[in-house]
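Dropping the structure in here first, questions after.
With one protein chain removed, the remaining protein chains of the complex are shown where they sit.
And then subunit A:
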Amino acid sequence: MSLSISLAINGRQHDVALNDPRVTLLDLLRERLDLPGTKKGCDRGQCGACTVLVDGRRINSCLALAASMDGAEITTIEGLAEGDELHPVQAAFIEHDAFQCGYCTPGQIMSAVGLIKEGMAGDDPERVRELMSGNICRCGAYQGITEAVLEAGRKAAENAQPQTGNPDTGKDAA
């Protein structure tokens, strides 16, 4: 059977014919749309390496069926930076040495962008750690990850004060 969906990924519209309704969003991104930045860690929704934003909300793309994404707006790690200019969360991850092997990093960053947008963590490291706990880092870079998320969160809050809109969603809103 074949099923067609239309979705926006990093601001670009894609029309995709799915020859198998069981294709996950993760496999769609990695294997069919040449977007391998989103990683496959456990393929069962327990490690967070495949985190992407769907309509601004963070999800495990390995547990989402591509077929259910018709009309969705998706942001992946490839869609955060503006050219050579890094998204504030990306810059904060480098600044705070928030990774080692880098394999969980795209998921961590997407999760952090989602978390900051949710506005649930504020400036509380405990909350950040709890709300980032769906993203496993086997290298154990949690110290840097927490600091990076806190700093990026603070910057987003400062920037949000005088402006309207939500700068921390990056290109997604464009």
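The rule we apply is simple: a contact is a pair of C-beta atoms (placed from the backbone, for glycine too) under 8 Å apart; a residue touches a chain by one contact, two chains touch by 3 or more; residues count from 1.
Assume contacts and distances are computed from a predicted model.
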The chain that is not shown, which UniProt protein name from "Aspartyl/glutamyl-tRNA(Asn/Gln) amidotransferase subunit C", "NADH-quinone oxidoreductase subunit K", "Aminomethyltransferase" or "Xanthine dehydrogenase molybdopterin binding subunit" does it carry?
-> "Xanthine dehydrogenase molybdopterin binding subunit"
Selected from A:L3, A:C139 or A:A157 as touching the chain missing from the view | A:C139
Given A:I9, A:L28, A:A64 or A:L80, the correct residue touching the omitted chain is A:L80
Out of A:A49, A:A64 or A:A156, only one touches the absent chain, namely A:A49
Which subunit A residues touch the hidden chain?
-> 30, 34, 36-44, 46-47, 49, 76-78, 80-81, 84, 86, 90-91, 93-94, 97, 99-106, 109, 126, 128-130, 132-133, 135-146
